[in-house]
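Excluded from the complex is one protein chain; the other protein chains are retained at their positions.
Per-chain numbering from 1; labels A, B and C assigned in written order.
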Amino acid sequence: MEMKYKTENRQLTITLTGELDHHAAKDLMDSIDRCMEQNLPTKTLLDLGGLTFMDSSGIAVVLRAKRRMEALSGTLVVVNIPRQASRVLETAGLGRYVDLV
Amino acid sequence: MEMKYKTENRQLTITLTGELDHHAAKDLMDSIDRCMEQNLPTKTLLDLGGLTFMDSSGIAVVLRAKRRMEALSGTLVVVNIPRQASRVLETAGLGRYVDLV
Amino acid sequence: MKTKCTNYITLEFLSHSANEGFARGAVACFAAQLDPTLEELGDIKTAVSEAVTNAIVHAYPDRLGKIVIKARILEENVLELSVRDWGRGIADVEKARQPLFSTGGEERSGMGFTIMESFMDRLTVRSQEGKGTRVTMRRRIQPRRAVQ
Partner (left out) sequence: MKTKCTNYITLEFLSHSANEGFARGAVACFAAQLDPTLEELGDIKTAVSEAVTNAIVHAYPDRLGKIVIKARILEENVLELSVRDWGRGIADVEKARQPLFSTGGEERSGMGFTIMESFMDRLTVRSQEGKGTRVTMRRRIQPRRAVQ
């Protein structure tokens, strides 16, 4: 699991690569929190294009990122969702709560 | 394990893809035998470029192909050897008996 | 129903979270014998990951414990998986299987069983408080014509 980010005009883009499971999720949540606190974005793009695997631990990561952005009065959009991760997010009906592109 | 071949002017090119282990070797040896009998090549190129794994079972496959070509008074050249397969062939000192390119 | 088993494996490991990747990867290596599509393999890995994570997080919340996975290939291209622990157990299995139900913290979504259920053809959960849990899943792999 690797996380990279870039920021431009208070838009934060977070890119994830590797396998997102429970083992990876806790550190990842902390990293995303810190990254948002430092950059205070008004919009965050969470780019899942590099994920080779994601289980329901990813749902918790997305929901937490969404809540953090709401606390900053900003928005979260999840982009480039690979097929396997998208099946997990769809089964959870996450599209009702979060912008999945 | 998948095997493909093409033939041009009695030069036979055999291309292997996948994992070459003991489980795959027996069928593969039979397929190579049949292919040589049908095409009676004077030269065979054994292309290992598509192998994602090979163990010592591959040594037996190469040596057998070499003997079959000798029986046809032809030659065998092994080409496009991936790094892992090449470590196996080198450890066996196969370069002394077979043309490895 | 009696079903003939043509091949099986057993995996045993400790409830280190680092072993989640091992468990789903090892099962995928075994399931490869059934020549699954990438999507079928992804479904199986996801279901294994959910069941193993539950054993790590919920069965053994404050200690390391043993987890055993058995995978069998049954007739008609069916893969059967069981994931077993000797941990805390589940008081009310029916309630635990509801979507969104979770006793975990903010890190859990409560969607584990729901995902296992919808990614596999069949899910059975047997559990006894204080004794442990066994989750059994089946998935039929669509037979494909060999390409060659």
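The criterion applied here is as follows: contacts are C-beta pairs under 8 Å (C-beta built on N, C-alpha and C of every residue); 3 or more make two chains touch, one makes a residue touch a chain.
Computed from a predicted model, the values in this text were never measured in an experiment.
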Check each of B:12, B:25 or B:69 against the chain that is not shown and name the one that touches it. B:25
What does the interface between chain B and the hidden chain look like in terms of residue numbers? 19, 21-23, 25-26, 29, 53, 55-57, 59-60, 63-64, 83-84, 87-88, 91-92
Quickly run down the residues of chain C that touch the omitted chain. 7-14, 16, 18-19, 21-22, 25-26, 28-30, 32-33
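One rule holds for everything that comes next: only the chains that are shown with their structure count from here on.
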On a C-alpha centroid basis, what's the spacing between chain A and chain B, in Å? 48
